[in-house]
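Missing here: one protein chain of the complex. Every other protein chain is in place.
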Amino acid sequence: MTYIAKPKILHGGLERNALGLTIRDYEGGMSTLCAGCGHDSVTAAIVQAIFELDIPPHRVAKMSGIGCSSKTPAYFLSASHGFNSVHGRMPSVATGAAAANCGLYLLGVSGDGDSLSIGIGQFAHAVRRNLDMCYIIENNGVYGLTKGQFSASADVGSKAKKGEVNQQPPIDAVQLAMTLGGTFVARSFSGDKDQLVPLIKAAIKHEGFALVDVLSPCVTFNDHEDSTKSYAYTRQFFHRAMHLDYVPPAEEIKAAYDEGEVMPVQLHDGSRILLRKISEDYNVNNRGAAIDYIRAHQRKGEIVTGLLYIDESEPDMHGLNRTTLTPLSEIPYERLCPGSETLSKLQKRYR
Amino acid sequence: MTYIAKPKILHGGLERNALGLTIRDYEGGMSTLCAGCGHDSVTAAIVQAIFELDIPPHRVAKMSGIGCSSKTPAYFLSASHGFNSVHGRMPSVATGAAAANCGLYLLGVSGDGDSLSIGIGQFAHAVRRNLDMCYIIENNGVYGLTKGQFSASADVGSKAKKGEVNQQPPIDAVQLAMTLGGTFVARSFSGDKDQLVPLIKAAIKHEGFALVDVLSPCVTFNDHEDSTKSYAYTRQFFHRAMHLDYVPPAEEIKAAYDEGEVMPVQLHDGSRILLRKISEDYNVNNRGAAIDYIRAHQRKGEIVTGLLYIDESEPDMHGLNRTTLTPLSEIPYERLCPGSETLSKLQKRYR
Amino acid sequence: MSAGAKSRVNDFVIRVANVNGTGSASANSLLMKTIFRMGVPVTGKNFFPSNIQGLPTWYEIRVTKDAYLARSGDVDVMVAMNAQTYEKDLNRVTPGGVLIYDSTWPRDRMLSRSDITILGIPLARMCNEHFSNARARILMKNMAYVGALAALLDLDMDVIRNLVEETFAAKAKLVPANMEAIELGANYAREHYDCPLAMRVEKLDKTAGHIMIDGNTAAGLGCVYAGATVGAWYPITPSTSVMDGFKGFCERLRVDKETGERDYCIIQAEDELAAIGIVLGATWNGARAFTPTSGPGISLMSEFLGFGYFAELPAVVFDVQRVGPSTGMPTRTQQADILAAAYASHGDTRHVLLFPSEPKECFELAVTAFDLADRLQTPVIVLLDLDIGMNDWMCEELTWDDAYRIDRGKVLDAKALESVENFYRYLDSDGDGIPYRTYPGVHPKGAYFVRGSGHNEYGKYTEESSEYRDLVERLNRKFATAAKLVPKPVIQRSKHKTDTAIVSVGSSDYAVREAIDRLAATGVHLNYMRIKAFPFSDEVAAFLHEHDRVFVAEQNRDAQLKSLLTLETDYPKERMQSILHYGGLPMHSRSVIEGIEQLAARGEAA
Partner (left out) sequence: MSAGAKSRVNDFVIRVANVNGTGSASANSLLMKTIFRMGVPVTGKNFFPSNIQGLPTWYEIRVTKDAYLARSGDVDVMVAMNAQTYEKDLNRVTPGGVLIYDSTWPRDRMLSRSDITILGIPLARMCNEHFSNARARILMKNMAYVGALAALLDLDMDVIRNLVEETFAAKAKLVPANMEAIELGANYAREHYDCPLAMRVEKLDKTAGHIMIDGNTAAGLGCVYAGATVGAWYPITPSTSVMDGFKGFCERLRVDKETGERDYCIIQAEDELAAIGIVLGATWNGARAFTPTSGPGISLMSEFLGFGYFAELPAVVFDVQRVGPSTGMPTRTQQADILAAAYASHGDTRHVLLFPSEPKECFELAVTAFDLADRLQTPVIVLLDLDIGMNDWMCEELTWDDAYRIDRGKVLDAKALESVENFYRYLDSDGDGIPYRTYPGVHPKGAYFVRGSGHNEYGKYTEESSEYRDLVERLNRKFATAAKLVPKPVIQRSKHKTDTAIVSVGSSDYAVREAIDRLAATGVHLNYMRIKAFPFSDEVAAFLHEHDRVFVAEQNRDAQLKSLLTLETDYPKERMQSILHYGGLPMHSRSVIEGIEQLAARGEAA
């Protein structure tokens, strides 16, 4: 649970947010995923997070590629625009969407296959551009939709349902993003809603590329024994580097903390992330240290979760390109077309 | 210069290697690159290295993509097979070549555009498969062949010939390869032949994916002031983490070293790399430490060169796939075709 | 029973409506295999959704004494197991047909029909009463309807038992439960309805020497027999089982018992661009290599396919076609990649295509594909579709001639190179447009440089117009040679003289053949040609020219085969007319018959 005051219950049942909307208004179509699929929990967390952020659904653009994970945008925020692109190429579409309209919240949902195999190039370059979006990888170590082949995030020694053992080293989206200069890098677990919801909120509010790598077990093809991406295994080995809460702008921090126990991180819009019980040897603003910390726990077989690295100082893609603050899609044509006189002046050098 | 005994001069001019071949036998067609292009120095180093390794030219397969750098295989080893593939896709072609014949030496030459933009996905997965090849990136921070656009390795603040300043963080092939589990990661400078030649030798002998990221200035589009990939800048800021020599199998180490001054690394075929004057705070077998070391110097604006990380213990692609030691391309058809009897047996379950 | 009804013995269609992920697959194949083992020709089509669990799925089994293996268009016996689609399924039954439903729950009175027989069987209730374990209850419901059908259709219980025992050979303890479930259904049916129905199965001997197999598995097996050693792929429905097949057979046949070493290398690539790159690298280096994919993969491979054409590297690509454009309907069938495959890539590029029509041909043409790719030194694309690739087809047993030797084409080995003065990679010394190649590392004289940029016949880089023209004109000569080497079309002539013909390709074959027979019965006689390959051998144009009018039946919107015939033969396009079926379910004979009747009618009118 979070430390911020929950919206009060209005008379007549369902909780309403600042926009007077209920959580129903943030839900989507009926999921066609397998019963128990981790992705459905992530869907629930997304619904919760955006409802609590008081964002009008139609101001959110849902982006995805292809895969079971990439289907989920159909299962949340039916009132939002959705873009189910081709396999592994969502980051480029999101890049274009961001370029055209800097005013929308971009929420990307992808899979480990979609982002780390066919899509790794676009993923890497979206990170590099510091594209302003929340990018969630629903990571299950397999290609669910094509029936369970190993993905690039499968761990060495992990066993497939049919018995095959993976030998290739995994690609860790978190360490990859760190190396590529990612400005917001987080990991979580579909079964840890307390952590996931505030993380997604912070990721959405972060101005730049916010990666949330969510371990999200595939009950049908990768939830058996000897799988390192099963519910059981993940529950046993995931290690919260911290507890965290998201505190919206205006809101003052209610609870009292002892010095040092809490580390607040300020986001662009004034909202804050409160990191609590953070292991003292951890520094969320130090890339190198973060990488070390993750690797150290990795050697112990532990999966560190939480907000692992954040840097609010780097400019996002628009900052890098110095584009105007008006969404390009809203600039009137008159302002864009130089007109006949200029045209004839322009041609002097060609005469 | 290296510490190993040079092949003796034969009467009648040119030095000959163990195969009785002269360096001429390892040269290629006339370069059509710009006079002074760093790539031509790398070409020279490759010729030197393979000549000294006594490898029969036709046992080497030269692989490349598209770019000025990717043209260079035409300028060395004319007696070798060459494969100039499409832009950014050489790693996959090399993967197939390796699968078909584990007996050849694969030597890949690519550019920063070829490997870090369009080709980053294939590059990443070749590293992950620990494909047994020597992979050289001729890194100049620009797209030379298309006339000087920034590449993904361009540093923040580096200025283009036309004056534009790069704002996007660079992708460092070395750190990327480290993060992806690369087993041989090195960086060098086209102007440092003493270091480059033994590095290439070691890379060729390493059983697995050996990355050599070579800073190789583009005199035409990126050698001006305010470029961080110019000869001047690189000369000023490159920092040798060590001196190194390559010692072929059989050969015993001539020179005497003081304890600690030298660190020998043994390769699969018994040959050794001798790391000398290595800064004591550096451990070439520790991934995390290596990354730290590189980042630390990076913050000081220094470019660390040398063999930065090596791990001879990981199996290469064939090891991972347990393919037979006979090159697949040489297995007689009779051994591959199960024949009619088996076919009829096989069909039992379909009756 | 009316005579009409009688005539339905061994000639009707069963459709089972279910929910995917409930294990109905094994029940349905048990049903089909039983009929097959009773010697009655049968075919099964699976209509499944593009997800893993919980959505409607249908399985259609046609019992066809005349071995018409396409769909008929009818549904004579509907097993409505999915409440969600009940209404739709009810309406789908052909008048005179039968609908079987799970009467555990009362069905909506509104939903009824007077022109069909509706039989209720309390499958869920019986299983819930009989079995304790929850999962078992779900699975056994499927076995129970198999039992009910066994009784209603008069299936041979011994055959069923044997099959169940084979299926669970590994876990024998499951046999009793499954048989009990079957008995439950059978007994209930016998007790409450007079069995068998008019539509029933009678033993025949028409399936001897045949097997039931899917085309992807057969293609994978073909790759093994062709001596392919490198397989690269990126998973995509409906092509995935080609590699699964290859892998499975290799694990059985290509692994050294002692060392566990493998005489093959399968690489799951990071995407399709890499998969085809791996194949080209492997063939260049002397191995036989292939990649299975589907529509989107072909689009992604097109740059590399153009490279293969221009640099002249062998490659075998299996395109198991699904419904396009774009992601389209991944679990539905179509023949809409024909043009994309024939001309894949920018510039003046063209590729050799093969079109198997059923699993046996998938096996055979797989082998042919590797021979042609090596002989012609160019990519060969084998176009299957989801229907051939993923459905179980009855076909003749696969056979192999041990005398057969593969054709690696014009390759100079070390000995040959020793004896030649110089080796020039792209020299057309034989006039057939096919130059000689070498494998890397074999001999110093064999070295050459592969590139996708301009090169002359000596393999050197060039930007000379004349040398470029020589090169691309030779590639045309090579393509002319290809037309001589590829499999000829399959031609069937009507006993009656006719100036009208029909042409089809791939999985449209059986529907067309059945239509031809049925039309013949009505006095409409058609000659028939099934295209097996592109470029077209002379026989193709020759056949067309024998006719004043040609119908082209295919499964796409844009008449892609007709387009290819228009562009690549000199037969007047005005004389060709299309019969197009492109909804995503396999073409059935009725759509062909109706198509021809309509066109014929218009034809007369005109």
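Miscellaneous remarks
Order of writing sets the labels: A, B and C. Residues in every chain begin at 1.
Throughout what follows, a residue touches a chain if its C-beta (ideal position, glycine included) is under 8 Å from a C-beta of that chain, and two chains touch if they have at least 3 such contacts.
In this text the structure is predicted, and so the values were computed from the model without any measurement.
Looking at the complex as a whole, the chain kept out of the display touches A, B, C.
One of C:Asp11, C:Glu270, C:Asp337 or C:Asp374 touches the chain omitted from the figure, and that residue is C:Asp337. In the complete complex, the residue from C:Gly328, C:Gly409 or C:Pro444 that touches the missing chain is C:Gly328. The omitted chain makes contact with just one of the residues C:Arg437, C:Arg451 or C:Arg513: C:Arg451. Listed by residue number, the positions of chain B touching the unshown chain are 32-35, 66, 68, 71, 86-88, 117-118, 120, 143-147, 149-150, 152, 220. By the touch rule set out above, chain A reaches the unshown chain at residues 56-59, 61, 73-74, 78-86, 89, 91-101, 103-104, 121-122, 124-125, 129, 317-318, 321-325, 327-331, 333, 335-340, 342-344, 346-347, 349-351. Contact residues of chain C toward the unshown chain are 49-50, 295-296, 298-300, 302-303, 306-307, 309-311, 323-332, 334, 336-337, 339-340, 343-350, 451-454, 463, 465-466, 468-469, 472-473, 476, 556-558, 560, 563, 566-567, 570, 572-574, 582-585.
Criterion: only the chains that are shown with their structure count from here on.
Distance from the chain A centre to the chain C centre is 41 Å, each centre being the mean of its Cα atoms. Chain centres here are Cα averages; for chain A and chain B they lie 36 Å apart.
Along chain B, residues 121, 124-125, 129 each make contact with two or more other chains. With touch defined as above, residues shared between interfaces to two or more other chains in chain C number as follows: 270-271.
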